[in-house]
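Reading through the structure tokens given below for one structure.
As you look at this complex, bear in mind that one protein chain is not there, while each of the others sits in place.
On to subunit A.
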């Protein structure tokens, strides 16, 4: 249907992508600006990257954010996968409507509400605000996104594979780990990555649930942005963008390779 891809379609895509990418490109370009004025070009320089690495507060915040992100994404992936299994496999149990509500509502819930309510919970149970509370809050938010990603893969999953394994005598647990898990693995991996980037990204919930000594990078960037826009923040943002972009590209390449490998295996299996 190539003929139907009209000039109008192409124009709207080009304009749309320009709108999506231009601000990010400008941000990256001006991180290499010699001048302290962010919007006036004063020549190429990498000095803001150098000064970034000497900014101890920013470095500490990066370390906190990385740890929170790794732990919360991992726990959230386990919980989110379980939630996705519950949603797709157990269509009838008491409180299913409530459960699916609790999975879908956090996706759209304004962050100020989630942040405030979690903070009040932590205060009510007497947990000191800090590293642990931010991590718990991020697990809760991101597990719902993981659940949605994994669920969309589980819906199209061919269950006759599992039935075949069980007919051949595999226990349900074994079937899960040897059949189901490998098949839904790409979705789990992208769920983990989504959870990790959401955690890296979050300002509002972290501001509510964090305490002294657990300032995350977005909180640090936010407090600096409030004082004024500097090329140093542009540099920090550029590094974050680069890390995420490299991660996404590696993941999609790995995905493609796995897909190709799978097709080769299938062909080999058919021949043999």
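To be clear about the criterion, a contact is a pair of C-beta atoms (placed from the backbone, for glycine too) under 8 Å apart; a residue touches a chain by one contact, two chains touch by 3 or more; residues count from 1.
Throughout what follows, contacts and distances are computed from a predicted model.
Considering only "ABC-type spermidine/putrescine transport system permease subunit I", "NH(3)-dependent NAD(+) synthetase", "Dihydroorotate dehydrogenase" or "ABC transporter ATP-binding protein", the record for the omitted chain gives "ABC-type spermidine/putrescine transport system permease subunit I", by its UniProt protein name. When you scan A:118, A:134, A:187 or A:214 for touch with the missing chain, the hit is A:118. Residues of subunit A in contact with the chain left out of this view: 1-2, 4-6, 8-10, 12-13, 16-17, 19-21, 23-24, 26-27, 30, 38-39, 79-80, 82-83, 85-87, 89-90, 93, 95, 98-113, 116-118, 120-121, 123-124, 136-137, 139-140, 143, 147, 151-152, 155-156, 165, 168-174, 176, 178-179, 193-194, 197, 200-201, 203-204, 207-208, 218, 221-222, 225, 229, 233, 237, 240-241, 244-245, 248, 252.
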